[in-house]
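Note that this complex is displayed minus one protein chain, with the remaining chains in position.
Should a chain be cited, it is by its letter among A and B, assigned in written order, with residues numbered from 1 in that chain.
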Amino acid sequence: MAISESTREQLQQLAARYPRPRSGLMPMLHLVQSLEGEVTPEGITACADAAGVSAAEATAVASFYTMYKRRQVGQHHIGVCVNTMCGLLGGDAVYEALSERLGVGHDAPTDDGQFWLERIECQAACTHAPVMTVDWEYMDDVTPAAAVEIVDRLERGETVLSTRGPAIRDFRATEQTLAYPEDGLAAEGTPVDDKMLVGLRIAKEGGMAAPGVPAPSAPTGQEG
Amino acid sequence: MTVTNNAPSGPSPDVAGAGTDVEVAVDLITVVVDGVEMRVPKGTLAIRAAEQLGIEVPRFCDHPLLDPVAACRACLIEVEGMPKPQPACAQVLSDGMEVRTQYSSEVARVAQEGVMEFLLLNHPLDCPVCDKGGECPLQNQAMSVGRPESRFTGAKREFEKPINVSAQVLLDRERCVSCARCTRFAEQIAGDPMIELLERGAKQQVGTAADEPFDSYFSGNTVQICPVGALTSASYRFRSRPFDLVSVPTACEHCASGCSLRTDYRRGVVTRRLAWDDPDVNEEWNCDKGRFAFAYLNQGRIESPMIREHGSLRVASWPEAIDAAARGLATARGSVGVLVGGRSTVEDAYAYSRFARTALATDHIDFRARQGSAEEAAFLSSKVAGAPVSAAYDDLESAPAVLLVSLEPEDESPIVFLRLRKAARAGTQVLSVGATATRSLGKMSGRLVSARPGDEANALRSLDDETRALLGQPGAVILVGERIAGSVGAASAVLELARETGAALAWVPRRSGERGALDAGALAGLLPGGRPLTDEQARRDVAAAWGVEAADLPSEPGLIGADLLEAARDGRLSALVVGGVELADFADPGLAVAAVENADFVVSLENHHSAVTELADVVLPVAVVTEKSGTFVNWEGRPRPFGQVFRDALTMSDARVLAMVAEAMGSSLPADVASIRKEMGALGPWTGARTPAPDTAPGASADGVVIASWRQLLDSGLMQEGEPHLAATARPTVAIVSASMAAALGETVTISGPAGSVTLPVVTGDVLDRVVWVPTNSPGCHIHADLGAVPGTPVQLSAGGAA
Partner (left out) sequence: MPLTPVITEHWDDPELFTISGYRRHGGYRALESALTRDPDALISLVKDSGLRGRGGAGFPTGLKWSFVPQNDGKPHYLVVNADESEPGACKDIPIMLANPHALVEGVIITSYAIRAKHAFIYIRGEVPEAIRRVANAVREAREAGYLGTDIRGTGFDLDVVVHAGAGAYICGEETALLDSLEGFRGQPRLKPPFPAVAGLYASPTVINNVETICNIPYIVDRGVDWFRQFGTEKSPGFKVFAVSGHVNRPGIYEAPLGITMRELLDYAGGMRDGHQVKFWLPGGSSVPMLTADHLDIPMTYEDMAAAGTMLGTGTPMIFDETVSVVKAVTRWLEFYKHESCGKCTPCREGTYWITGTLEKFEHGHGTEQEVETLVELCGQIMGRSFCALGDAAATPYPAALKYFRDEFVAATTTSADDQFDPVASYVFAGAVAR
């Protein structure tokens, strides 16, 4: 797919977001990935041009970060955390179930190009282990059966809600968000869930609170 | 003169702000290395201080000319007061600091051994078939720091091998230790970041973009500085073992940058050439032409003398050929023109100069086998010939501003480019008078001073105040290229500008032999050492040195340039002596061919078959650079003497052959390099009045679309023949025009000149409107022959290849 003039303009705008254009390289690569479903050599060259670097320099960056893929990812990116916490708490079984369901191994697309399966690293959600991601949106506390069902529903085109985020769109849409974070979805879903509130609720139930501002300072504490 | 007298080992002391002659105040600090107290300049790195004591700390990523990265960790040392071992390559010493290397610190020794074990982990054990084996820093340091046996029993990393990072440079990734020397060289030194570290972690590897090879003019340096056998050149790969080679220090014959080289040979054949460490000139770098273009030495050589008989050449014995040449030239004595090639050694050029004035009794001599003007000759005679160094590499580095006039250093003097880039990175403002702001100018952070081809003189005379002020700063330099000859009034304007601003002025010819030939007097009106032919005293000096009567020397300046060629063509000169000249190099190749054709008698001194040998009456084969010793004088005026690589070569230098001809004519010439150097030294440089400077009114650019052009470093040059891998890294032959012109033209353009047309792909560039840039002599575009054009020639453009 050729890079269009409007894409080139967008790349220039991303460059202009920063004091120096090269800083825009990462969002630029997210943008071309959102448009092409992967980071192609043409996409890299277009980013390089906008960032004012050589194609080799942009290639060096694109190949350093694991989220940039150099094969078609397909409609949905499916990640399963298999780092120690998630993996040992069941992520390994989730991954195996998905691998069997999708007929594909690590970091590869399914034959029909619908899904990409990847053993991913820690998602900063160990409290919600085992964690799976669909298009990088959280699907917390999954089981093998739940994970397979998510894939089934995605395949049937049904709406799947992230456990802490909006309804699943697709891989390209998430990549678009990474280039343009203001995607209008901040109010969607329930990003603050029970596990994030567990301590607060225990504190409230137990009448525990942070101490107030000690005298003689004026009571300017942020009120509740 | 500059060759043997006052041989400048550094810059001229009369240049402000520069100089090894001047004691520079340096802050010294006291440090202790392995218990030895020493004083070093503030800012010295621990690894350099250790070197001064003869202590070699292991290292791979460290390179004195590259910014430290401290990546390989091979050089870990103990620093007093620091809890962890520190990399010596990045440890800046401070006053009182105490450091201990592996020789006095167990911490350092153990740390280094650990790193060495890790480095060898994934390194293949293919030393017996690796080109680096025998001269490999990893191999050597593994022997001194490594374990005898590996504890690693796992599988080593594997890669498909090798991959081409360019047509010339190959990469065996499994050998790479990720030291990043090559990538740092490409980015920092050459300004060509076309190779990069790709991927990450254990998969990290050097590579290029998918569709952009590492076609840097300086790519070969990465092969040389690779501390393992990861990078190899197509031309040397699997050709030889380092310990089977004989190495000889040499000087590069390709251009006037003046690189010191090392030539390695085996069984009478050059196997490779490397950049030699010469901090004053090329530092540790050279260009790919100097490194890889040497196949010509062995190809297409003329094996024996030849004489024309019944219209065709036949092999002759040396005595027969010398006799034939002497007889023919004696007949034409006084009416002979001498054309000297631009890559003659100064000794050979001197021989031509003396041979012309004595044996031939002629002053019709010119070394400029290219476009050359009388104004340029006057400029060179008045300002450059035999003159002391006006600017040197170090001066470029310290200059606040450098103005380039008709000079594209990356193509025309690559080491000048590298030094200007280094200077620019440190703050030097580079300015270029020309019609196109090239990518190369960008690498020097340079600014274009716009001038249409032909309008250079006007541009120089109407520089804005800001630019003038830049050049008025102490240490500012103006560099003038060979193409100034093609712009009327430009040389005069440059002289004026230098006078006004006080900027140092240096001439940067493209070819290695031009400065030496100028100094040797291989130009009409000019005797050796910058002596005006018309000056009585000068002629008396020279006559005395040559053992002739002053009255016997020509006293009227002879013909030069096109005048000389026209005279031969029209029969006003009856003979020509041509040494190492390619007729296609002249601005009007047709005129040059006609001159040689029409001359009654032509003697050609050549090492390769050429257009001249095709037409000559006597062909005398001469030595190539590896078969003789001699000296090139680089643009600085710095002698670059070199010795004979193949000592048993049977070929003779131009000077020796000319001496034989002279003897047969009853004249005499010194035949060997030592005698010539002695004679030139005795003569010394001229201190009297110089020939007058030119004062030519500014020319004007032609109307319509005009040609801008220069020779690319890698092009159709004959000395690049026989090295297809190098040729494949040359820049594509394209026509570069402004965006608006490109929009009107489309993908290809047909350019029509007086002699014909060429059709080339169109590339958009930062070029003035109504100017089309094309290479002078590249495959598919030889502007002299194909178009009948030189820079400034008006041409017709038509779109889309429709002629």
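In the analysis below, a contact is a pair of C-beta atoms (placed from the backbone, for glycine too) under 8 Å apart; a residue touches a chain by one contact, two chains touch by 3 or more.
On a predicted model such as this, the values are computed, not experimentally measured, just so you know.
For the options A:V80, A:A129 or A:L154, the residue in contact with the chain missing from this view is A:A129.
Within the whole complex, the absent chain has one touching residue among A:L11, A:L35 or A:A51, and that is A:A51.
Considering the complete assembly, chain A touches the hidden chain via residues 17-27, 29-30, 51, 53, 60-61, 64-68, 79, 82-85, 87-90, 92-93, 120-130, 133, 135-138, 143-145, 162, 164-166, 174, 177-179, 181-183, 185-187, 189-192, 194-204, 206, 208-214, 217, 220-224.
Although one chain is not shown, part of chain B still touches it, namely residues 68-74, 76, 83-85, 90, 111, 114-115, 117-119, 121-122, 151-152, 154-155, 157, 177-178, 197, 199-204.
Following the convention adopted for this analysis, only the chains that are shown with their structure count from here on.
Averaged Cα coordinates give chain A a centre that lies 54 Å from the centre of chain B.
By the touch criterion stated above, chain A contacts chain B in their complex at residues 41, 44-45, 48, 53-60, 63-64. Residues 192-200, 207-212, 214 of chain B touch chain A in their complex.
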